[in-house]
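I have placed the structure first, in the form of structure tokens, so that the comments after it can refer back to it.
Of the protein chains in this complex, one is absent; all others appear in place.
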Amino acid sequence: MKHLISQLAHVEILTPRPNETLWYFKDLLGLEETERQGQSVYLRGWGEWFHHTLKVTEAPQAGMGHASWRAESAEALELVTRDIEALGLGKGWIEGDRGHGKAYQFTDPDGHPMEVFWEVERYQVPEHLRSHHRARPQKYVGRGAAVRRLDHLNLLASDTAPCSKFFIETLGFKYNEALAEDGTERELGSWLAVTGQMHDIAYTGDAIPGMRGRLHHVAFWQDTWDEVMRTADILRDADITIEAGPARHGISDAFFMYTYEPGGNRVELFSGGYLQHTPDWKPVIWHLSEFRYAGSWWGESLPETFFTYGTPPVEVAAPVEA
Amino acid sequence: MKHLISQLAHVEILTPRPNETLWYFKDLLGLEETERQGQSVYLRGWGEWFHHTLKVTEAPQAGMGHASWRAESAEALELVTRDIEALGLGKGWIEGDRGHGKAYQFTDPDGHPMEVFWEVERYQVPEHLRSHHRARPQKYVGRGAAVRRLDHLNLLASDTAPCSKFFIETLGFKYNEALAEDGTERELGSWLAVTGQMHDIAYTGDAIPGMRGRLHHVAFWQDTWDEVMRTADILRDADITIEAGPARHGISDAFFMYTYEPGGNRVELFSGGYLQHTPDWKPVIWHLSEFRYAGSWWGESLPETFFTYGTPPVEVAAPVEA
Amino acid sequence: MKHLISQLAHVEILTPRPNETLWYFKDLLGLEETERQGQSVYLRGWGEWFHHTLKVTEAPQAGMGHASWRAESAEALELVTRDIEALGLGKGWIEGDRGHGKAYQFTDPDGHPMEVFWEVERYQVPEHLRSHHRARPQKYVGRGAAVRRLDHLNLLASDTAPCSKFFIETLGFKYNEALAEDGTERELGSWLAVTGQMHDIAYTGDAIPGMRGRLHHVAFWQDTWDEVMRTADILRDADITIEAGPARHGISDAFFMYTYEPGGNRVELFSGGYLQHTPDWKPVIWHLSEFRYAGSWWGESLPETFFTYGTPPVEVAAPVEA
Partner (left out) sequence: MKHLISQLAHVEILTPRPNETLWYFKDLLGLEETERQGQSVYLRGWGEWFHHTLKVTEAPQAGMGHASWRAESAEALELVTRDIEALGLGKGWIEGDRGHGKAYQFTDPDGHPMEVFWEVERYQVPEHLRSHHRARPQKYVGRGAAVRRLDHLNLLASDTAPCSKFFIETLGFKYNEALAEDGTERELGSWLAVTGQMHDIAYTGDAIPGMRGRLHHVAFWQDTWDEVMRTADILRDADITIEAGPARHGISDAFFMYTYEPGGNRVELFSGGYLQHTPDWKPVIWHLSEFRYAGSWWGESLPETFFTYGTPPVEVAAPVEA
């Protein structure tokens, strides 16, 4: 195993309705604002030690601005960027952004914008949020859903296999679970991790022909299933769409709820699941014929939108009748 | 308010597959067997103080054998049976059954068999189940889902309104919630209680024309939402059908999961909700147009079977195409 | 059984630090303010349908202002006041207060001020708090601990037995659990209910000789154990004293946490427990020698203050050595 990346550091999401999106993340989910710059606001959960893990940027369309990975060391940053460059996926270095130092920009094989960096800025807690709890970066104040931290990312890809290969072979990720077509064994989805989490990133096939580089969802962690359900109560009466759940996935064995933030991006509230620390792990393969267990373990069927909707959203032409 | 009935004492369910039904209730749900007699087995939850709350009886078809109410006193038993008799719904006295004394048999206006009694036999705990916890009738051993107690009953009726009226006016129940047709205000469902629970019995309309006296479900209580979800895990891998949930109802505000026991009867696992102690309570009215909130508060849609299936099951003729 | 009282309607607590007490109840526990009048503020939980359940009044010392019971009907109000008057415990009628009509004031045998009334004002929800959930009086917004409702009251008494007798014989309460001295069987505590709850009021012996009429605690309900523990997190970093728990009582079988609001009154956060609907229930008796199970079922020992502290607080002279 290569050890080049240490974790998913932050995600930038784009929104055409920044005020409503910030209301969702700050008032409803309970993220804390670190700072603002230009058209962007930097946020983090109460349990996070870095400057930010979510960057919300105003844009004409919803979608993912970029995903940002932290390297495992300064040396690992040099190694991994060299390998990415050699694959022709590199775009070059930037000076950095609020919260981190110089970063190397690249795309995955499906065109999702990403970056990797090493130097990071720690969160500086203001006096009124200082906790007696030394293993917490700040007080737990319980505002809204009070999500603890960013968890993972799920991207749609026109073809997931090259993306999986890139993450496994070039970035050193473990291949933990997969969804495969019966018979052909074609990969329809992959769940990949560089940490002990079951996944830091997942790829699932984009159902809209010709689409590339879209976001399925970004996920935030809550400590207990009950907190996810408490969040459902808050969101339901705030007229936020709950697309699926709260329920339990087969894939990942985790507790989930999918919602749409007002800008249109799908956001998952996530808890539970399992840790995976086996370097020679053989991926768990779910076949499509087992989806009644894989999708929602207890049996709820996932809605059609779950398989077709991503951001940026796509106008799908009505089927033409013969 | 009249105070004639103290609580739902037990329910008898009928099953064509008694061994599998008992496996479901004893091994999976964790009920305790008190005794057997003839074609019947008497069961109770670990938190129940009476001889039994569930009687499982072998029969050609699934369905409810009878529902049994305990009166509030010996005097109340006399009063209530006199009133039932006056309505023409009475069937007469029986000597009693295992666990209780003489009982008056009757039907509700839709024909569901019921009884009311006063003298009851307390559960006698065997030595190996004796608890240090004096407010518990026995040890908590955690077998299977380890449901605590019977909670309530939901019956299908060809017309719910006369049943509601009977329970409210004759038996002294509170009318806590209702489902009504928009505009006409016709009652489509009623949730009624004689205790502080939100409902001890509910009536919902039978979607199959001409059907009378059918059971929608019998519900068992678990102390926490997490226990209901733990039960889902146990049932799912035991190949028991989970029809809906775990999720949260609008009506009753409670946490639910619907399953089918192997004999075919629908069984609910239930937790949470609210208590209602207001004697001059005005029923909460949900209109059918609000069913997306009333049925499953967080938004999951309930499956078609939830609205059509009851026991005894009915062969519905396939729609004839023109 | 008499049916004279329907429920505990509200409690008035006195505080020498009203601003801090209100911060505790509104910002930390998440109660909603209905209105203010004079030195009093009227509050309720998000799940409560009456005008208020907690009245916070500025006063030189902490303690209970009064406990207020709602009668079961206008007739029951007349009956119960006549009986109280006959016992010599009555103080006479008042016009009413914000949120309810005329009330009859009295004391229990230990001198705790109480009242009973019938006419009640329903909570009028403002537009911005209106919920899609018809079985909820308002939206769940999740502020702070977001406690749902008032649950019960625990009073200290110089002698609990006459108080228990008064509640059982005059007010028609059920005697659900008791703590008794081994051998003498002297009552050291009693847990009494008029609803199906395990207790609406409890009396425990005041350890300070000569003290009468003191408050042990007032308890608020949360829907899940996890919510009580979430509350612990919020309170701990807000520098609120957590005296005991979160843990599970033997007595009541419920999940508890005891805290002190800044004015000095003990407040319990409470969830779980069991319902009791048996009119001829024999009280569960715990002996003092079983207190390792009765007090905290899982074994945590309750601190000394739990047995000695009440409000108004008492200056206890240091023991004089011989």
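So that you can tell them apart, the chains are marked A, B and C in the order they are listed, and the count of residues begins at 1 in each.
Here, a contact is a pair of C-beta atoms (placed from the backbone, for glycine too) under 8 Å apart; a residue touches a chain by one contact, two chains touch by 3 or more.
Computed from a predicted model, the values in this text were never measured in an experiment.
Visitor: Among C:Phe25, C:Trp69 or C:Trp297, exactly one should touch the missing chain; which is it?
Guide: Per the contact definition at the top, the residue touching the missing chain is C:Trp297.
Visitor: Among C:Ala59, C:Leu77, C:Met229 or C:Ala254, which one is in touch with the chain left out?
Guide: Of all options in C:Ala59, C:Leu77, C:Met229 or C:Ala254, contact with the hidden chain holds for C:Met229.
Visitor: Write the list of chain B residues that the hidden chain touches.
Guide: On the side of chain B, residues 131-133, 139-145, 224, 226-227, 230, 233-234, 236-237 touch the unshown chain.
Visitor: If the hidden chain were put back, which residues of chain A would touch it?
Guide: Looking at chain A, the ones touching the missing chain are residues 1, 3, 6-7, 47, 49, 72-73, 132-136, 148, 177, 195-198, 223-226, 250-253, 272, 274-275, 277-280, 284-286, 290, 293-294, 297.
Visitor: What does the interface between chain C and the hidden chain look like in terms of residue numbers?
Guide: 225-226, 229, 232-233, 236, 241-242, 244-248, 257, 293, 297-300
Basically, only the chains that are shown with their structure count from here on.
Visitor: Is the contact between chain A and chain B built from the same residue numbers on each copy (over half shared) or from different ones (under half shared)?
Guide: same
Visitor: List the centre-to-centre spacing of chain A and chain B in whole Å, with centres computed as mean CA coordinates.
Guide: The separation of the two C-alpha centroids amounts to 43 Å.
Visitor: Find the geometric centre of each of chain B and chain C from their Cα atoms only, then give the gap between the two centres in Å, rounded to an integer.
Guide: Each chain reduced to its C-alpha mean, chain B and chain C end up 32 Å apart.
Visitor: Specify, in ascending order, the residues of chain A that touch 2 or more different other chains.
Guide: Where chain A meets two or more other chains at a single residue, that happens at 226, 233, 236.
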